[in-house]
Structure formats: structure tokens, C-alpha cells
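Structure, as C-alpha cells:
Heads up, one of the protein chains got dropped from this complex, but the rest are sitting where they should.
Letters A and B mark the chains as written, and numbering starts fresh at 1 in each.
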Amino acid sequence: MKTLADLKKIREKAQEEMKLRGGNVRVKIVVGMGTSGIAMGAREVMKTFLEEISNRNLTDVLVTQTGEKGLSSMEPVVDLIEEGKAKVTYGNMNPDKVRKVVVEHIVNGRVVSDYVVATGD
Amino acid sequence: MSLKRIDLLICCGSGCVSAGALKIKERFHEVLADKGIANEVNIIETGCMGPCDYGPVMVVYPEGTFYKHVKVEDVEEIVSEHFVKGRPVQRLMLQEEERLIAAQKEVPFYQKQVKVALANCGYIDPESLEEYIATGGYEALGTVLTQMKPEEAIEVVKKSGLRGRGGGGFPTHIKWRLVHDIKADQKYIICNGDEGDPGAFMDRSLLEGDPHRILEGMMLGAYSIGASKGFFYIRAEYPLAIKRIKQAIAQAKEVGLMGENIFGSDFSFDAEVRTGAGAFVCGEEMALIHSLEGERGNPTPKPPYPAVKGLWEKPTVVNNVETMANLPTIFLKGAEWFSSMGTETSKGTKVFALTGDIQNTGLVEVPMGITLREMIFDVGGGMTDGHKFKAVQLGGPSGGCLTAEHLDVPVDYESLKERGAMMGSGGVIVMNDQKCMVNVAKFFVDFCVDESCGKCPPCRLGLKQMYNILDRITKGQGKESDLDELLRLGETISKLSLCGLGQTAPNPVLSTLRYFREEYEAHIRDKSCPNKVCTDLFHFSIDKDRCIGCSLCSRKCPATCISGSREEKFTINQVDCVKCGNCQDVCPVKAIDRIPGMHPEVVRHAEDLAKSEEE
Partner (left out) sequence: MYKEICTKYTPDKDNLICILHEIQDSHPQHYISEEAVQTVAEYLDLPPNHIYGVLTFYTMYSTKPRGKNIIRLCESPPCYIKGSENILRKLRELLGVKTGETTKDGVFTLELCACLGVCGNAPVMMVNNDVYGDLTEERVEEIIARIRRGNQ
């Protein structure tokens, strides 16, 4: 490491590795992982989100989970929370729908209204 | 492809390790592998998170869920409920007046704290250079080396108002300027990691929890004074700290952050780790230097100061660990930012180790000027077991104690000194109303008697005299003239001792005499320990009205000195009693009391013995 520019490169890469601890998060994806969610495939939904985000190198997107969301008939359920915008809840998700949401909503900023089951709190 | 979605930070400061943190970490590896989600969870061993009383502690990100008192048996539940199902385990979280504390940043213990030196402790993996860099590490060094001259760097430290954090409180920039101005073929910088004050573990936590920060601080100092070589002198009782600093040095060297022409500048630097071998006095600058040179750790008179004639008689700066830990942030965020915290004379923050009879023992960092009341009752959570606050000892064996009347004193160098106390290195021992201050003073003097290097008579002989007097007083053999003698000795030893150890060793006695004279008088005049601590000056007594004659006390007595029957109840033979307290602990109806003073039987027995010896 010879220059401040070298240091900056290492810093940025390391910050990305540490983003779970509170870095620059633009979009937070919360997957409902209650028993009913898991029974309906929430784990595969979660895994697909993680893969897509990693493949596309989306450094400002975080995936996390929560418990029962009380929307059993629409499981698996996913909340998409973006700074300054209303929360969007997608329902009846599966890996294919996840890939579409990542491309359309997260990358291109267009909500996939067909999959939406609730907005706001 | 990283599928990591959880950062599990497990506090592995020595405190939590001693409570089993490493076994918990192993168990997490096992359970995560069993459940097939090992690739989703990052397990990070961090340095001290601070609240030792809650240990073992962990924090789970991204939510920042704070878990306390975690046991190996809890790991399965945490994984299956929280990691797999997203339901944090509530019984392991903090409850504060019916409210569940979800995230670490809401924990009351942290509310009044401002982390500067401890910013990364408990947050990063101390064995990862990358994580240190991620939080801004080495940016300060790079900027200073490429954009500032040494004089300019010293000016920044001057403006910040940074004072030595090891206890002396000496303005850091003055030491640096002195050495900077001397022309010499070799200069040295030394990091004093010989933290030995009883009750102090700030430096250990910094060395273990954020080693690169200390390295960077050392190099900032080295550049400013013109030193090309540095030494870490770490006490041998801190094996983990030694390991981490050695590792950090190796990591820095591997990437060129230490070595020749750092950041492409003219500055080249090399550092080594050396250890102590169990001598508190080696925390004193000159003793430390002699120890480094391979000698006995005897202090030598100052002047000449190490700045002029230090290690191998070359100009040397000795800085404390915490002093160095503040430097990178001072340069990154600016001197004005640092000096905006604290008081007129004491700028910035200070790390304290809170121990004793409080709810939240542990490591805290607060702005200078916080009151003792805030530190003990807000940050420290108040006293344990419903007892009342009696006294607080600041600065370890060099410091004095303060009482309830001082609770609103701001904690800064001058305010404490005016009241006979001392900031010291940061050890804060809080004592409740069950403690005997004469006994406490005796303990501190005993410590100094043991640790005295023996070179100068006032310390070597004088402290021993003070100890003997205190010992007699706690055994009921005190004389009226003892208190004046203690004062006289104390003043003499402070004035005539060669080094800081001797000069400050009488402080605990002098301050307890000042604020708790009546306790000393009770020991001497009434042959009684009002707080029932000094074993010869209180006795146990079985209240026959409450005694149910169960004989449990008699059976548990190691001196077999309790006798009686169900009908006649039980009595203690006071002369044979060893004051172990077993009887009081086991009595099912709490019929046994501690009574201050010697039992008449014991007094009579002593008088009879004395008479028969005369004959």
C-alpha cells in the first residue's frame, strides 16, 4: 500500500463486507420467516434474494428477516423498505418473482404492482 | 458469492472470555453447521464491548440485537428462533422497567458514553486489518505523512488539548515538542502498556480490541518527534494483548503500512513488542526504560527526563496506550472537534473501568466533565443489592477516595486534585456502606508495600510502617497517637520518595483519614469495626429468641465452636470463633447477627493471657 488512493480502495471493499453492521443501506429487504412462511418456501425466497444481490454486486441493499407477519394466506411475504418511500409488501413470492423484483424494483425503481399485497405500514 | 446476511459479534474481551465466550463461539460453529446455515452467518470475535456485568454479551446485526448472559446452552435456541425464524430470544435481552431493550444502541449503559478511543472495540474483528481500515484506519497517518510537517502535527495535538491518559495528565504536545527539538542520531517512542493499577483494564481492552489504532497512534507520534523505532512494553499478564499487537505489527509490515517510506514519504518506522515480568513499578517511565534495557525496574531520578536521556540515553517519548488511541481520530476529525468535548482544562473523553458494588461493572468512555453521580448511577446503574453508596476510589493506589458529598464533582484532572483525589489511569472502584474504609486503605498500602522497588528508604521503610500501624488498628491494637503518626508518615513519604509510586502511595490513607476519621477512631477507641469487616473487631451472635435449635450452624462450623441443643438453643464460643461466617450463611431463620466490637469473652480472654504472661 503506497498511497491514500490504495487505502481508499481497500476501505471501500472492506466497508462493503461490513455493511450488515450499518453501512450505507439504500434498500432493506425483510423476508417473513415465520413457520408458515418457511412452510411455503420463504427460505428459497431469501436465498434467491441473497444470490441476486451478490451476483449484481448491489452494495447498498440489505437482506434480513423477521418472524410471523400474520399474512399466512399470502406467504412467503417480503417487505421492501426504501429510504424516503412508503414500504412495499410483496406476497406469494417465489424464486422467479424474486428475480423480477430485483431487476424491476430494486435496480430500475419500478414497483411490480402485480405482486404487491400492501403498501405503507 | 457471499450469502452472508447476519453478522454475529461475540465479545471476546478478557472478561467475557473468562466467562466462557470462546466455548459459546465454538458451539455456534457447531449448531450453524448442523442447521446448514453456516455460510449465511459471519461470526466475529470482537474486543471488549464494555458491560462486563452482562457478559458473555453478543450483538446480532443488521438489527443490532443485544444479548446478555449468554450460555452455551442458549446457542441452539438463538440459532433456531432468531437466525432461522427471525424471532429474537427475549429472555436473553435487557428488560428496563418493563420495556424490552431491542438494540445495542438503546442499552442504558451506553447512553451517556461517547466512544473515541473505544470506537472500534466491540465492533470490529481486532485480528482484521481490513476492518480497521473500513472504519477509517490509517487515513490519518496517510494524510499526516503526505500533507503535514512534524511541527504542524504537533500543533494539531496542542490545539486538541490532549493530556496523557496514563495518570499524569501531562500535555502530550509538550513531550513531543521537547523531543522534536532535540538533534539526535536516534530517537525512540515507547507505548506504556504496563497497566497495573488495581481496578484498571482500559489499556488491556484497547490493546486487545483495536491493536491497529494503537499502532497508528504510535506512528503519528513517531513521525512528529522524529523517531524511527518504537517499542510496545506490555505486561506479561496480558498474553492476548501481546499476541494481538504482534499480529497487528506483522499485518502492517506485510502491506507496507510499517517499514520503509510509508505512504511513499520519507518516514520509515519499525516497532517491536517487549513484555514486563510482574512488576507494577515498571509502569513508571524510567523504571520501564530500565526494564526494556534488561535491568531491574528501578526508577531513577528525573531530571534528566526521558525526553532528553531516555532509552539507551537517547531522546524518548513514553506515551500511554489510551493517549495513543486518541490520536488517529484527533487527526481525522480535527483538533476543534476533540476540544469541543470536555471541560476548560481537560479536553476530550476518558475511558474508565467501573468496578465494585455497582450494577454495571465494565468499560466506559465518557466526555471529561461528567459528574461522579452520572457515572456511578446512570452509566453504572447504581448500587447492587439495595445498599447505599459510601465511597469511590479513583486512580487506584495513587488516588484518593471521594464520598457522597462529592457526587456532583465533575470528573476532570483539576477538580479531582483539589479534593484530594486523582483521575489516575481510569480505575473507578465504587464501594457501598458495607465496606470498612480502614480495611480498604490497608489493602492499598499493602499493594504498594509489595510493589515498592525497594530503592529509596522513605518508600521501602515508610510504607511498611504505615501498613504495620493500619494492621494494628484493624486488629484492635491501635493507639491514640497512631492517626497523627499516619499523617506524618504520609507527608514524609510523599515528599521524599524518588518516584510516583512512593509519592502517591499514602493517598488512600490520607484521603480516608480526611473523610472517614470517625471510622479510624472507632477502631482505636472502641476496638470496634462499625461495618463489621475487620475480623478481630466484630463478632457473630446467635439471637436465642430467633434460634430454632436446628443445629445446622454447629454442623457447618469449621472450628466446631458452636454448641447447644434444641431446647437450650445454640451459642458460639467466641474465643475459638474464626469469623468465617458459615453459620450466618446457613442459618435458615437468619438468627445470627454480626455485632460490631469485640465480645466481652474475647476481651477477658486477652486480658487473662496478658496477665499470665506477666507472671
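In the analysis below, a contact is a pair of C-beta atoms (placed from the backbone, for glycine too) under 8 Å apart; a residue touches a chain by one contact, two chains touch by 3 or more.
All values reported here derive from a predicted model rather than from experimental measurement.
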item: Among shown chains, those touching the left-out chain; value: B
item: Hidden-chain contact residue, picked from the options B:W176, B:F263, B:F444 or B:Y467; value: B:F444
item: Touching the absent chain when the full complex is considered, from B:V17, B:M375 or B:L513; value: B:V17
item: Selected from B:A236, B:A250, B:L461 or B:A559 as touching the chain missing from the view; value: B:A236
item: Contact residue for the chain not shown (choose from B:L100, B:I182 or B:A277); value: B:A277
item: On chain B, residues whose C-beta touches the chain left out of the figure; value: 14-15, 17-19, 52-53, 55, 195-201, 203-204, 235-239, 274-280, 291-297, 353-357, 361-363, 393, 427, 429, 431, 435, 440, 443-444, 447, 450-451, 453, 580
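Please note the rule applied: only the chains that are shown with their structure count from here on.
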item: Rounded Å distance between chain A and chain B, as computed from the means of their C-alpha atoms; value: 44
item: Touching residues on chain A, where the partner in the complex is chain B; value: 1-4, 7, 10-11, 13-15, 17-18, 20-22, 25, 28, 31-35, 38, 46-47, 50-51, 54-55, 62-67
item: Parts of chain B lying in touch with chain A, wherever the complex brings them together; value: 1-7, 9, 40, 42, 61-64, 84-87, 123-124, 130-131, 133-134, 136, 138-139, 142-143, 146, 255-257, 263-264
